[in-house]
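I am attaching a structure below and will ask some questions about it afterwards.
Note that one protein chain of the assembly has been removed; the remaining protein chains are unaltered in position.
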Amino acid sequence: MKIMLYGESIEWIKQARTVADILDGETIGVTPSRELGNEAVKILNKVYVFDSIHYEPNSYYKTIYKIAEEVKPDLSIFPSTIKGRTLAGLYAGSRDEPVITDVVDLRYVGRFLEVKRLVYGGACVAVLRASTPLTICISQGAFKPSEKGENGKIEYFSRVDEERVQTIFKPREYLGIPLERAEVVVVAGRGFKKREDLEMVKELSSRLDGAWSVTRPLAADYGWADTWIGISGAIVSPRLYIAIGVSGQPLHMIAARNSKTIIAVNKDPSAPIFEEVDYGIIGDLYQVIPRLLEKIKKKT
Amino acid sequence: MSERYDVIIVGAGPAGLATAYFLVKKGFKVIVLERGSEPGSKNVFGGRIYSYVLDKYFSGWRSEAPVERWVRREKLSLLCKNDVVSLEYEIGREIDGYDSFTTFLSRFLKWMALRVEQEGAIVATSVRVDEVLFDDGKARGVRVGEDKLEAEYTVIAEGANTLLLEKHSLRDKISPKDITIGIKEVIKLGREKIEERFGLIGEEGLAQFLLSPLFGGGFIYTMKDYVSIGVVYRPLIKDQVEAKDVIEELRLHPSISKLIGDGIPIEYSAHIIREAGYRDLMSKPYGDRYLVVGDAAGLLLNTGFTIRGVDLAIESGRLAGEAIDRISKGEDPSIYVKLLRESEIIQMLKKFRGVPEVLSNHKIYTVYPEIACRILKNMYSVDESPITLRESIREATGSRFSMIKFILELLFMVKNL
Amino acid sequence: MKKMTVEERLTLTKFEVHSKPHITLDLQKCRRCDLKLCISSCPAGLYTLDESGEVKFTYEGCLECGACRIICPEGSISWSYPIGGFGVQYKFG
Partner (left out) sequence: MKILTLIKLTLDISQLKYESTGEPLTEIAPKKMGDSDKCAVEEAVRLKEKLGAYTVVATIGSTSENERIIRDAYAMGIDEGYIVKVEDPEILQATSIGKIVSSLVEKTGPYDLIILGAGSLDTHSYTLGSIIASKLNIPIIAGVDSLQYVDGFFEALCIMEDGAYTFRAKAPLVVTVTTEANEPRIPTLKTILRSKKMEVKTLTIHDLGVDDVVKVDLLDVKRYVVNRRKILWDASEDLEKAVDKFIEVLVSEGVAQ
């Protein structure tokens, strides 16, 4: 089986390689950067590199599509990021093959692939039967990184230019990432005494490249923020959810429950949030968070 | 706005929709304005509707309305802390002749709205009416946000919370002692379990009325796959469980939880119930170019064992339709009250006017169930010294009541129910 | 069997919450009242006492039953319906 994967980070490529291990397939990578290509070639059988200054979906997918015409993959894998999903849709649409996103597991059953995917915003797992050729998207963290190495070949490919779309890119610091899409969300609850104290939350979130928010009372009752996380506010499912001074009322938790990992800091050991955490710190946030920030600062 | 209607109806509940239905059948151009996103999305009720009124006016309803189950078993239970005393009546008729059925009001109202729209009326949802427009005491239409909509007649069918009527000083705010709060939970149990545990076959349903010192009055209605359980909460009773926790007293009562405890709670709802009956009836539910129907007018009948709103609402809607038709032909608006009086509705409300007093007597929740449980416990407890019924009653009522007082109170209750 | 808290029960019901509250509380009037029946009689448990003994409320889980408005002896609760389409959305009712 030929497996083609389009990746933009080595961590993700290692995880996608695990899918190839499961299916015992040959792995062909596609990346838009030489630097990444040089790393990827150590873990994949072959890597196609096309040079790109910046992302633009229409030219990217046409390039990947052309590479696929050479490779003829049975399975094509993209990241479950917005970029990856967009490319996967364009690619699968033009190849007229099914696309399954948010895949968390897959295996052979007879002639078919049995694919497990998350649905309903991560609340449920669906098991699907699919045949090849097939396009799937996998999220960062869905599979363990593969330990296997290869001594692959690298091939440079020229990018197809889609002139109909112009792109201007500004790097990340330019704007904070929207809450619903952030990989890390730091949220402040009623344990905070003053509005100014939210600076700690903002600092922590920016140090972790994430977004920050509050629980409903802080926004609606105290007016410390415009939006909040909760059933009536934003619903989030980040990789990491850090709840500080949050008691964990059900109307709040229902909006955060699909987070992959949950950490909480709360001085009340009987706070309901501790029933729903992976890691919990029982302690005063006014001691824990300043110390935490100090230590993080020292490290970087 | 250029659009003009003959009648604007505020509220797509049973009364509003019924009024629309009868008016549009008489050829009026009717619009119903509903604040919910769909008809029924704001309504709460126990679970039962009486069939007679639908038989009269909605042909074919038995096959098309969202009936859950036909009530075949009626049960009255007194729930003590652990023991239960029940009285049950099973109707011995063929199922299609049954007097009442269980349903979910939201679904039922969607069906009613569909019928109304099929007749040609408009049911506009997500529209909150902010005020009735009056011109020298004459209703000219309504205001919704910044929009105005005019009509020849306005029908106020706003339900138990009479916000519009109060705004225009057409009605006083109801006294706290005249309301109860219906608090309900819908539980998914699955058809098989319901039929097995409640002893039902096929389309048969059960309606259960409960009295308990733990939560006051309550009810259970069986649906196809669901069970509705509810409490009729009296907010003014001191030292009782708070309203927010009271439904759990019912759900977790040993005799109830063994029936529904493994079910999945699906929806929690609550609404006030106007309990004053005849006393609460608006003396003048009409004015120049407007009429009041349904709960808003006080047309809700509590017989003690059943709370009837939907059938009365439909009936009052019919009478309102008739009244508007006759007013438009020149009759005096008071014809509406005349029609109501001639109808059975007011007679029934009069007949049951003693009920609110009985129901507000806390003893029927606190003392009587316990006495009943003790009497039967004494009777059925077998040890070496069996007792007679008379001894049992005396033992149970003993220190608290004289026998005579107990019997008098019971007679008063029965007379008024 | 486990008792469900009211907060858990409210998650069963669907709400479309508008950013503007449909309930307002006149704290001046509220302070005059010793009974605070709103707290015991709200089936959604939306009224609570804070540390200083003042009534706090939230409107987002409001079942729109209407009880608090009628029960408040001081008339400190002004209550309107949420604007069209918002508020509680009963599927069963």
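Per-chain numbering from 1; labels A, B and C assigned in written order.
Everything that follows uses one rule, which is that contacts are C-beta pairs under 8 Å (C-beta built on N, C-alpha and C of every residue); 3 or more make two chains touch, one makes a residue touch a chain.
If you're wondering where the values come from, they're calculated on a predicted model, not measured in any experiment.
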Touch partners of the unshown chain, restricted to the chains that are shown, please.
A, B, C
Which of A:129, A:153 or A:195 touches the missing chain? It is A:129
In the full complex, chain C touches the hidden chain through residues 12, 14, 83-85, 89, 91
Could you list which residues of chain A touch the chain missing from the display?
11, 54-58, 61, 81-83, 85-94, 96-99, 101-102, 114, 118-130, 137, 162, 164-175, 177-178, 180-181, 183-184, 207-210, 231, 235, 239-240, 254-255, 257-258, 260-263, 265, 267, 269, 274-284, 287-288, 291-292, 295-296, 299-300
Need a quick check: the contact residues on chain B for the chain that isn't drawn.
1, 3, 31, 33, 38, 122, 124-127, 144-147, 149, 188, 262, 264, 266
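Rule of thumb we're sticking to: only the chains that are shown with their structure count from here on.
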Gap in Å, rounded to a whole number, between the CA centres of chain C and chain B
22
Note: chain C sits from chain A at a C-alpha centroid distance in Å of 39
Hunt down the residues of chain B that sit against at least two other chains at once, touch-wise.
none
Give the residues of chain A touching no fewer than two other chains, as numbers and ranges.
none
If you look only at chain C, which of its residues touch chain A in the complex?
5, 7-8, 10-11, 15, 17, 21, 56, 58, 60-61
Over in the complex, which chain C residues touch chain B? Could you list them?
1, 3-4, 6, 9-10, 12-13, 16, 37, 39-45, 63-67, 69-71, 73, 79-85, 87-93
Provide the residue numbers of chain B that touch chain C in the complex, in ascending order.
35-37, 40-45, 104-107, 109, 125-128, 144-145, 160-161, 163, 173-176, 179, 181-183, 185-186, 226, 228, 233, 235-236, 242-248, 252, 257, 261, 265-272
